[in-house]
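Heads up, the thing below is written out as structure tokens.
A single protein chain has been omitted from the complex, and every remaining protein chain is retained in its original position.
Order of writing sets the chain letters: A, B and C. Residues in each chain are counted from 1.
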Amino acid sequence: MTTGTGPGTDAATAGYLLRLGDDALIAGHRMAEVVTRAPQLEEDVALANIALDLLGQARPLLTRAGELEGEGRDEDTLAYLRDEPEFRNCLLVELPNTDFAHTIARHLLFSCYARELYAALAASTDDVLAGVAGKAVKELDYHRDHAAQWTVRLGDGTEESAARMAAALDAAWPHVDEMFTADPVISAAAASGAGVDPAGLRPAWDSAVDAVLAEAGLHRPDLPPQAGPGGRGGRHGLHTQSFGFLLAEMQHVHRSHPGAAW
Amino acid sequence: MTTGTGPGTDAATAGYLLRLGDDALIAGHRMAEVVTRAPQLEEDVALANIALDLLGQARPLLTRAGELEGEGRDEDTLAYLRDEPEFRNCLLVELPNTDFAHTIARHLLFSCYARELYAALAASTDDVLAGVAGKAVKELDYHRDHAAQWTVRLGDGTEESAARMAAALDAAWPHVDEMFTADPVISAAAASGAGVDPAGLRPAWDSAVDAVLAEAGLHRPDLPPQAGPGGRGGRHGLHTQSFGFLLAEMQHVHRSHPGAAW
Amino acid sequence: MTLTGTAPAGPRQRFDAMISGEERIEPRDWMPDDYRATLIRQIAQHAHSEIIGMQPEGNWITRAPSLKRKAVLIAKVQDEAGHGLYLYSAAETLGVDRAELLDLLHEGRQRYSSIFNYPTPTWADVGAIGWLVDGAAITNQVPLCRCSYGPYARAMVRICKEESFHQRQGFEILHVLARGTPRQRAMAQDAVDRWYWPSLMMFGPPDSESAHSGKSMAWRIKRYSNDDLRQRFVDIIAEQVRALGLTLPDPDLAWNAERGHYDFGAVDWAEFTAVLKGDGPCNRQRIEHRRAAHADGAWVREAARAHAAKQADRAAAREAAR
Partner (left out) sequence: MTLTGTAPAGPRQRFDAMISGEERIEPRDWMPDDYRATLIRQIAQHAHSEIIGMQPEGNWITRAPSLKRKAVLIAKVQDEAGHGLYLYSAAETLGVDRAELLDLLHEGRQRYSSIFNYPTPTWADVGAIGWLVDGAAITNQVPLCRCSYGPYARAMVRICKEESFHQRQGFEILHVLARGTPRQRAMAQDAVDRWYWPSLMMFGPPDSESAHSGKSMAWRIKRYSNDDLRQRFVDIIAEQVRALGLTLPDPDLAWNAERGHYDFGAVDWAEFTAVLKGDGPCNRQRIEHRRAAHADGAWVREAARAHAAKQADRAAAREAAR
């Protein structure tokens, strides 16, 4: 289904890729923030690795989104020159690194989702997306294992670590539902075969997360989904309060040198 | 002594005003960061008040600097569109608000300096500067008293507060000398009568600060001045590592909307 | 034989007479326990709203896009802290103290206005809050300047004066944006779209479901019903939005010549309830920010107390040594 405005363009798939690309870009940014601040050197290496994988997913997704959009925007234009309301990532990935448990909780919940998503997207009708997905699913296997192992260590570690891990899950949990909620763009992409309906990924996610929580001796938080104003959230460009500060940091140099090459 | 390049311009005085304006702008920014996060509501009010005074000093100083520079830059152009190496504030004012003691230590050392400076600058040959200085000296009397009272409360409070206050003084102290060091621009302004040589303000500063420290039961830190690379510091545009993040936050919206009015 | 005006009436009678005579009740006057409790709850909630209300706008202080706007914004947030101080003082005249009330806020046992649980994702939100949120607050608060309890009424007089200034500044921010670049204009419209309905919710549930209104009206704490005030507010902003050159996101908004008022659409009370219950976009964050500031400042307040105690001891010792 080509819904774009010019030859070779496809607005629905472009919007879908923007959602995927923004999820990876922002998840990667948060992960990269921890590098040089990790609890041990091995984790500086591991978190840098995860950040690199996510950035490596974001770049072709954004590039492809720009191509299908057909307005001449490349990966850097999309990352550096959009305003906050134009970012389409889900809110989960932008939650701050309050402590290491928050970093792990966020990435556990996200990677369990993204892993299932990319497994399904390997069959996307968009060749570029299918290619990215095929590679990403292996990377996300590793991310998921990494987050799961730390969730277990922290949940089954000391009293303090278990309390911190539980608090971190509480902070992230209200943002889970958004990942599985299709908006019209996602539905259109799913209908065309370029994307998938995320609701179908929920059972696999539930059992993956439940297994990790059980091994960690942690409970599934009993918290309702976070309601955005008028039901709007990250997919509509309405973000949490820390996101503007993230963007200010990320975009400042690029925006300070209009038109420059790097 | 008019050293500018066009009628009514004066590059030396412009550069001098930029140093004063940047000191006030950045000191005010750091103070404003604490608003909504102060230890008690009265301090939210007081710190906001100080931030407003400093911003109120910075604005006419930057405006006047732009006029004397003669390149059409107004206060917003100077605040929002300069890059880090173009900011000329001393490093002391940019030190982060690590805790309330750091906020107080920074502002004690700065306000004791700025109060003496503006008292002298009330006689500046530049009428605009003289006017700003006349008003600022009264504001800085209040700032100095506020910082002095808190230094005494913290120094003479609990064991913890005394230790935190001492640590905060240690962090700020290596940046004291820079305030009293003239560079060629400052010397030229002092020679023309527009500015003053800051070295002459040191004895008054020493006795004011020593009196506060004595009442607080605190010692003058025994720490050498911070050496910048090749002897360069804030007056040469070489800043501490946190400054770029401050600028990113301060400038992001303005830079994101080139040419817009607000 | 009539005793009116001469013989000493019972305190309850005196109180009732003062209320019906539009006299002000002052702290030392006798008052019924539930009048006191109602006022404490209302004034505390109002004070909490002022200090929680510093956050959505305070969020933009370091990023304000011009120095002039930054100065105006800092002054506004400072005013809100000041309003908090007046109001906690007013509550303290009723026999509670600020520390106690702050603890109740931090523990989630007293409320603040739900409006502050909405986020401020763009600079235009600062304008929309000034115009709509302060506008609604003033509409609510002007009648409180004649509230029966003296300290609260006097605090409201000062507060209303400052808030109408804030509202004009908010209007001006939106006015500039609406006439700015297409991106600025879109930002302004988006903010108005997001704040319109929540600002209508600020007047509380419909009269048919309002719990505390009856008594408050009788006691002359409240003077107009929620729905009356909401209508008054809609009538004002429906006119002002034209001057802005923006629109309100309400297809049912239309002048009703017969009623002499604007008709408007149905408020989504389910959202109101959800946000009130704690499921709004920023409930956790707002309280967490307050708790963190309070906890981070504990050592400072402790130091101030310790220093004051030492000072008092030293003064006493000097006195004794004379």
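One rule holds for everything that comes next: contacts are C-beta pairs under 8 Å (C-beta built on N, C-alpha and C of every residue); 3 or more make two chains touch, one makes a residue touch a chain.
As the structure is a computational prediction, the values presented were derived from the model and not from experiment.
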{"item": "Omitted chain's touching partners, listed by label", "value": "A, B"}
{"item": "Contact partner of the left-out chain, one of A:58, A:132, A:171 or A:213", "value": "A:58"}
{"item": "Omitted-chain contact residue, chosen from A:70, A:96, A:131 or A:157", "value": "A:157"}
{"item": "Touch criterion as defined above, residue of A:35, A:167 or A:223 at the omitted chain", "value": "A:35"}
{"item": "Contacts of chain A with the absent chain, listed as residue ranges", "value": "25, 29, 32-33, 35-45, 48-49, 51-52, 55-56, 58-59, 62, 75-76, 79-80, 99-100, 152-154, 156-158, 160-161, 164, 249-250, 252-254, 257, 259-262"}
{"item": "Chain B, residues in touch with the chain not shown (by the definition above)", "value": "83-85, 171, 174, 224, 226-230, 238-241, 243-244, 248"}
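Heads up, the rule we're going with is that only the chains that are shown with their structure count from here on.
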{"item": "Distance between the centres, which are taken as Cα means, of chain B and chain A, whole angstrom", "value": "41"}
{"item": "Separation of chain B from chain C, taking each centre as the mean of its C-alpha atoms, in whole Å", "value": "35"}
{"item": "Interface hub residues of chain B, defined as touching at least two other chains", "value": "249, 252-253"}
{"item": "Sequence positions of chain C contacting 2 or more other chains", "value": "63, 183"}
